[in-house]
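Single-structure report; data block below.
Note that one protein chain of the assembly has been removed; the remaining protein chains are unaltered in position.
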Amino acid sequence: MTTATVPLLEFDSLRVTLPLGGTQRTVIHRVDLALAAGSAVGLVGESGSGKSLTARSVLGLLPEGARIEGDVRFDGASVPAMRQAELRTLRSRHAAMVFQDPRTHINPLRTVGDFLTEALVSVRREPRAQAEAKVVALLREVHVADAERRMRQRPSELSGGLLQRVMIASALAVEPRLLLADEPTTALDVTTQAEVMAIIDEARENRGLTLLFITHDLALAAAVCDRIAVMYAGHLVEELPARRLVGDAAHRYTRALLASRPDPTVPDARLRAVDGRPLSAFEAGPGCPFAPRCAAAQELCHRERPEPRAVADGRAACHFPHAVDPQAVDLDAVDPHAADTERTAR
Amino acid sequence: MIWRFLARRTVALLATLLVASVVIYGGLFLAPGDPATLLVGGGKPPNPQLLAEIHRQYHLDDPFYAQYWRWLTGMLHGDAGQSLSYHDQVSHLITARIGTTALLIGYATVLIVLFGVSAGVVAGLRGGRTATAVTAATTTLMAVPTFVSAVLLIWLFAVRLNWLPAYGNGTGLADQLTHLTLPAIALAVSWLAYVAQVTRSAVDGEQRAEHVQTARSRGIPERLVVRKHILRNASGPILSVAGVAVAGLIAGCSVVEQTFGLNGVGALLIQSAAKQDLAVVQALALLTVVAFAVVNTLVDLATAALDHRVPVGGAA
Partner (left out) sequence: MTSYQLASVVGRRARAARLRRLLRGKLVLVAAGAVVALVVLAAVFAPLIAPYDPNAVDPMAVSQGSSAAHWLGTDDTGRDIASRLLHGARPSLLAPLVVTVGAGLVGTALAVAAAWLGGWWDRAITAVLDVVFGFPGLVLAVVGAAVFGAGLKIAVLTLTIAYLPYVARVVRGSALKERNLPYVAALRMLGLGGGRIVLRHVVPNLLPLVLVQTATAFGYTLLDVAAFSFIGLGAQPPTAEWGLMVAQGAPGILAGAPQESLYAGLAIVVFVVACSLLGAGLSQRLTGGER
């Protein structure tokens, strides 16, 4: 999995600013991440952390007025540098996105069949009958019963879970190499969530897809992905193999997320929030963005932004990572009042 | 389902028209004094013989419902009675003038669709300064009442520039259209501005819709995104507002015909009202309400056909 040739997708010091309220504000400070072909990476963060925008930058779908520094490379080609035609090819052949809410992301006035075949017919110029046969087969593959009838129905006649399968089928229809899934189960009820997640996982296995899975649910990401990348306030703060998550997570934010995981014996318990208010990317000060909420923050944390550093099998951007390195200071032993006085001093 | 919808709308339409006809005909009996004095019209002192004649001719001594029924069935047969001030059949007066009015409304509708909708679409798609310019222009135009724009157009294009005729109908289609140009612009302009604003807002809203983002994310060429998603989905509200505009034109053409000296039913309505020629006013008022209601119903049906989400079971 870590056989490093050219990664299929690579974020190289990505930084994005958006015009908000008259000024250009930073919404993504720094994202470095590489996805090897065939791998599945979970990009985890609270709302406002920039994870969705990071995924959108892959398809060149950032809002108007966005300015990009650094680079996003798909199969070695820079996405921000692409011309319209190249961008269309990327979107219609190589990378597809599954959005959070299928109800709003599928044109409500046109039929499910129109939606599914649109890219094939209008961009790839496939004959309609052929495209229809293809998507009907795909609908069956994602376990949609009665596929022919569904093709003639309107989105409002389908349930949310069914509609999300339609969305997945439409993404698979272009036979992409990369699947971007932006919180694909958040808008669904719990039982449907599991089914939809299983379908995505299955499609990935069968087709050898590369998956970038955007979610706020650390446990879900760890269950379906090979690697986990954690974002906070526009920064990619940690990245590590999913199976090492519990043992090796070094960043204080990741640890806080893990500590706030719901008790597995309580069904349907949602992720409890970490204490304090999540920071928007543009509110981040000069130091570590997590410092204001971090129980282990020191004076240094507020002053200087930590660089990502190799920790065990991954990387973490933390001045005082959780004791993985035996040399590191055991922060739990540090007088907690030191951090408190520091915070009140600010 | 669709048939039930049609039936419901038709029943609602007929009910509205029935009530409207009662109100329009009943208005005659609200007037103080003997309705016959009104039917004589003007301020002339009525002579008793004439009054008696009118009572007999209009069956004014019958009960109200009998009179109303006679009037309504007459209207349905195309017999709207006699005009006392024009000394002619009301139906003749109307048929001689309705062509001009229809042409005027048609002309104004074309202007609204051509310029109002396209200005709104362009402003909605391009946003930024184009949208600001269109908004500023349309906000101003919407505050200019029809009669003021009529006067301004006459002053500018007929008097100062001498480009177009200001008065009269003209003969032959081409000449008629030339004569109708200024009236049509005057009639259309504030509705055009309104349609442009609603169109801009609908297009802008669809443009930001998440499903449009999905289409873009799938590499659909922009022109198809615009046509099949943005314009397709915005067409419902645009059609609705265009229908409202046409209904407004029907009501507004009186003012324009009066100002430009056009010989249409709108001007006839106002002149008959001023002369208190009730037979004409009743017939034309009913005709206007019918046209108004039919246009509204047709637009509702078309909107429902365009957008299946409009609840077809909903009451009027």
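Each chain carries a letter (A and B) given by its place in the written order, and its residues are counted from 1.
Everything below uses one rule, namely that a contact is a pair of C-beta atoms (placed from the backbone, for glycine too) under 8 Å apart; a residue touches a chain by one contact, two chains touch by 3 or more.
Because the structure is a prediction, the values reported are computed rather than measured.
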item	value
Chains still shown that are in contact with the chain withheld from the display	B
Among B:Gly74, B:Gly106, B:Pro145 or B:Gly170, the residue in touch with the chain that has been omitted	B:Pro145
Option touching the unshown chain, where B:Gln197, B:Gln213 or B:Asn233 are the choices	B:Gln197
Interface with the undisplayed chain - residues on chain B	16, 19-20, 23-24, 27-28, 30-31, 38, 135-136, 139-140, 142-148, 151-152, 154-155, 158-159, 166, 194, 197-198, 200-202, 236-237, 239-241, 243-244, 247-248, 250-252, 254-255, 258-259, 269-270, 272-274, 276-278, 281-282, 285, 288-289, 292-293, 296, 299-300, 303-304, 310, 314, 316
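Convention: only the chains that are shown with their structure count from here on.
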item	value
Approximate Å spacing (C-alpha centroids) for the pair chain A, chain B	55
Chain B-touching residues of chain A, taken from the complex the two chains share	59, 61, 87-93, 96-97, 99, 101, 104-110, 118-119, 122-123, 154, 156, 170, 174
Complex interface listing, chain B residues touching chain A	209-221, 224, 228-229, 232-233, 306-309
